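There's a structure below that I have some questions on.
Here the complex is missing one protein chain, while the rest keep their positions.
So that you can tell them apart, the chains are marked A, B and C in the order they are listed, and the count of residues begins at 1 in each.
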Amino acid sequence: MPRTQVERFSVSHMQILDDDGNADPELEPKLTKEQLLEIYRLMFLARKQDQRMLKLQRQGRIGTFGPCTGQEASSIGPAYALGDSDWLVTAFRDLGARLVRKEPLINSLLFHNGFEEGNVVPDEAPNVLPISIIVGSQALHATGIAYAMKYRGEKAAALTFFGDGASSQGDVYEAMNFAGVWKAPVVFICQNNQWAISMPRSKQTRAVTLAQKAIAAGIPGLQVDGNDVLATYAATKEALARAYAGEGPTMIEALTYRLMMHTTADDPRRYRNEDEEKAAWEKDPIPRFRKYIERKGIWDAKKQAALEEEIKGEVDATVKEFESRKDFQPEILFDHVFGTKHAEIEEQRAQFLENLKLKSAKAE
Amino acid sequence: MPRTQVERFSVSHMQILDDDGNADPELEPKLTKEQLLEIYRLMFLARKQDQRMLKLQRQGRIGTFGPCTGQEASSIGPAYALGDSDWLVTAFRDLGARLVRKEPLINSLLFHNGFEEGNVVPDEAPNVLPISIIVGSQALHATGIAYAMKYRGEKAAALTFFGDGASSQGDVYEAMNFAGVWKAPVVFICQNNQWAISMPRSKQTRAVTLAQKAIAAGIPGLQVDGNDVLATYAATKEALARAYAGEGPTMIEALTYRLMMHTTADDPRRYRNEDEEKAAWEKDPIPRFRKYIERKGIWDAKKQAALEEEIKGEVDATVKEFESRKDFQPEILFDHVFGTKHAEIEEQRAQFLENLKLKSAKAE
Amino acid sequence: MAKLNIVQAINLGLDQEMAKDDSVVVLGEDVGVDGGVFRVTDGLHAKYGEERVIDTPLAESGIIGTSIGMALAGLRPVAEMQFSGFSYHIFHQLEGHASRLRQRSLGQRTVPLVVRMPFGGGVRALEHHSESREATYAHLPGVKVVIPSSPRNARALIVAAIRDPDPVIFMEPKHVYRAFREEVPETEEVMEIGRSEIVQEGSDLTLVAWGAMMRPALRAAVEVQNARKVSIEVIDLLTIAPMDSHTIVESVQKTGRCVIVQEAPKTLGIASEIIARINDHVLLYLEAPVNRVTNYDVVTPYFGRELDFTPDAGRIQREIETTLDF
Partner (left out) sequence: MAKLNIVQAINLGLDQEMAKDDSVVVLGEDVGVDGGVFRVTDGLHAKYGEERVIDTPLAESGIIGTSIGMALAGLRPVAEMQFSGFSYHIFHQLEGHASRLRQRSLGQRTVPLVVRMPFGGGVRALEHHSESREATYAHLPGVKVVIPSSPRNARALIVAAIRDPDPVIFMEPKHVYRAFREEVPETEEVMEIGRSEIVQEGSDLTLVAWGAMMRPALRAAVEVQNARKVSIEVIDLLTIAPMDSHTIVESVQKTGRCVIVQEAPKTLGIASEIIARINDHVLLYLEAPVNRVTNYDVVTPYFGRELDFTPDAGRIQREIETTLDF
């Protein structure tokens, strides 16, 4: 009685695909051939768009962005598990997930060229929120959305992504704690890519896993191989099933690696060594998954070549469309300060237009 | 390999004194007779001052305050474990701990009558910070202080108190996480008194214990019987030893009960039932400890009567002194906006004094 | 038609809107079973249940961050900050999200959120229970800030705030929560957000105030009018942001003199902005400097000294006279 163990916890790690593309037969999710190829295509598309954006950025044709290369499995697997009514609440490195949810490719260019138009999604992508830059803050929105789903009795959940750095933010803790109390249908995915700009994971917290952060909120936590798209998919599916069943939130730590710079404004050579990067490239999620579909006999070099061609075409066409866009009215920002009209804002709009006229008159 | 346990954790609970005042011989801390009696005296003093303050408040002679009755063991045990160089960083319900650290009794009256003078401590109480009202925010200060101690190589630690409600605040999580990373010498004491105003502990978090919040920060966490002053003392001593030895922070959840209203502005009958309160009174920490010292043969009814007399005298004298204080210059607030002189503040001081003069002229 | 105080009037508005629209939910610390520490949400938990009147964990950023999510998903959350002094934890959620999501998405996402918070002094409470920081919120584009001053306008404004498509900070002058009663009609009354009100017409001086300062301001106006042959136009600001410059500017154009009463510290308070707008539009009509009667730029005093710092009717009266005599 004087000193007794009152609670016990553990953190598990899940992996389905091994490095050679062999899947654990017991855990392998039931995905059709079409689904597997769709996932592969999305991963490939995200990678190629990332590479193109890096070029565009270097040429000054778009602004700073945070490449997602290396995190295709940790981003796309979970998003692919979502149902149509579920919500996606992302940070800034989730091109993959956003493409899964049918956000147009061009949005990534518009957004990173400094236009709010890049946040507007079409009807096919109804429950995709704009990119959230304030690290960790969006996790709370997911909890609130999930509460609303539950309140209305909808069979829907919210999925939110955040990074290893974000796991240090009070907001993320509060989001998990509120979700726990409310049994809100949320899936929290921490993409632990080992770095928060220059901060290695080990300096972010003394916790050995990030999955154990779930214990503080009294909710289930799990670690998965984040470069294994079958694992990220399956773990999310399981978490969603719990969510739909009214069993509340789950946190998943997806172990992955940020293969590129933090953003194009960053130079990783200042703080990490190339050996580490090289080793991480060995675990690139795309070849691993490719081996799997090749083993399954549904993929080969010819199909690969065709896909590369096709995606190049898609990316090219998107860039072209992007560069032809000229419809950015500056004054529309006055339309979206409020949902109601106010004299002060309208007077300022008039002054703004007047100033713009005088400015361009002078420029001519 | 596909699904493996990677980490295991547990939460222990410690109790030394049983309900009848018998101590577990293995865990019983080595305290001298004088120390035991000093602890008892402090617990008793805190209780009596609390009761007197309640009367004063009801008579309109002081403002709102949060009674500490019931939490004497969870507050005094830890504070009693501190060394002279350690820092005390409290919330608003820690009269007991503050008295241990030699804050004058009158401060509680000055503070709760709306005068900053109640925060000024004498030289005998060097490392006691003013009461912190913003729930949870002070935990970060403790981590920062502890960092400073470590940075300067001093053998000193910071001890901070917060409540079960506070455990939901991002600040508390961040404080523990930073302390973990820094191996800062802090002892975090969560006084889980089961209520945060009207919110029962069970609605604050789905976590079964609050001690498990430590796991998220990767630091040791322990639950103790917070009505057992030997346990709170011993657990804190142990944590301090770790802190001094450079082994970093510890979190302790002290299970206790808020026997009175949240503050004098609160009416607990709106949200909790009297049976629960009655049951909690059965576990009052003061009689439990009294049984212990009686069993030890160092206390008896006569000594008790003498102590009651003495403490009544001390409290009476303090109230008298408090009510004779008239030295509250309003304009001194202008002295403490900044540590440097600024024209704008000085001009406002002059206006203030002018206005005060005109106001009192009119009042006469 | 019942005579209600401000607490009861807000409670009535909340109740009626909840009855009408089940997307309205109330959340915060102690708002449920306890009915709120000031009892503003009293009875709602019993009536609408714990799913709609949510006692949250103790974390303000959590309350507002999740409210933003609820609003994005179609609910109309009315969140309570127990005291405005504990609302600063939410600043990044307001600045970074609530105020921006409409523009960020060019109108596709909206955050119809009400954040209620009692503010201001006068209740002899602990530290952090007496500031007046409406200016902090009013400086944020995309956020509306309203402050009622009476039971009737409190009810009409809370209804407007709940129906408003944007985040509204609804600041409740707790000093007058129960100071007086007023007839509040049972039937719907909605007050337009973005409008000030001329509560007394006059031609010699414009007196602007809001919230709890309305009462000393009106008292001072009466005193001055009793003492001299002048008439004072009194404006209740009601909406702090976006501000209704028009009403003030027009009044000052007529009177040529203006006194503004502000409970908040002097520097960068609402009064500064009002002066700037008078300067912008009607400088040449001024017959005296605009006079601001404010708190001082000191850290908010504990309640023992608080009243020495807060503008009172006597000081306002003196400043009105100084301005008239200028």
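Here, a residue touches a chain if its C-beta (ideal position, glycine included) is under 8 Å from a C-beta of that chain, and two chains touch if they have at least 3 such contacts.
For clarity, every value in this text was computed on a predicted model and none was experimentally measured.
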item	value
Missing chain: touched chains present in the view	A, B, C
Residue of A:Thr4, A:Gln35, A:Ser85 or A:Ser198 in touch with the missing chain, whole complex considered	A:Ser198
Residue among C:Gln8, C:Thr136, C:Ser251 or C:Thr310 touching the omitted chain	C:Thr136
Selected from C:Pro77, C:Pro148, C:Gly269 or C:Gly304 as touching the chain missing from the view	C:Gly269
Residue among A:Phe92, A:Tyr233 or A:Trp299 that touches the chain left out of view	A:Phe92
Contacts of chain C with the absent chain, listed as residue ranges	85-86, 88-89, 91-92, 95-96, 99-100, 102-104, 127-128, 133, 135-136, 138-139, 141-142, 241-243, 265, 267-273, 275-276, 279-280, 283, 286, 288-290, 292, 297-300
Absent chain, residues of chain A that touch it	63-64, 92, 111-116, 133-136, 165-166, 168-170, 196-199, 203-205, 265-266, 270-271, 328, 330, 333-334, 336-337, 344-345, 348-349, 351-352, 355-356, 358-359, 362
Contact footprint on chain B, counting only the chain that is left out	87, 89, 116-117, 119-121, 129-130, 132, 134, 137, 139-149, 151-152, 158, 170-171, 174-175, 177-178, 181, 332-333, 335-340, 342-345
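Quick note on the criterion: only the chains that are shown with their structure count from here on.
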item	value
Comparison of B-C and A-C by number of C-beta pairs in contact, larger one	A-C
Centroid-based (C-alpha) most distant chain relative to chain A	B
Centroid distance [mean C-alpha coordinates] between chain B and chain A, Å	43
Chain centre separation (chain B, chain C; CA means) in Å	35
Approximate Å spacing (C-alpha centroids) for the pair chain A, chain C	39
For chain C, residues contacting two or more additional chains	57, 59, 61-62
Sites on chain A at which at least two other chains make contact	170-171, 174, 177, 181
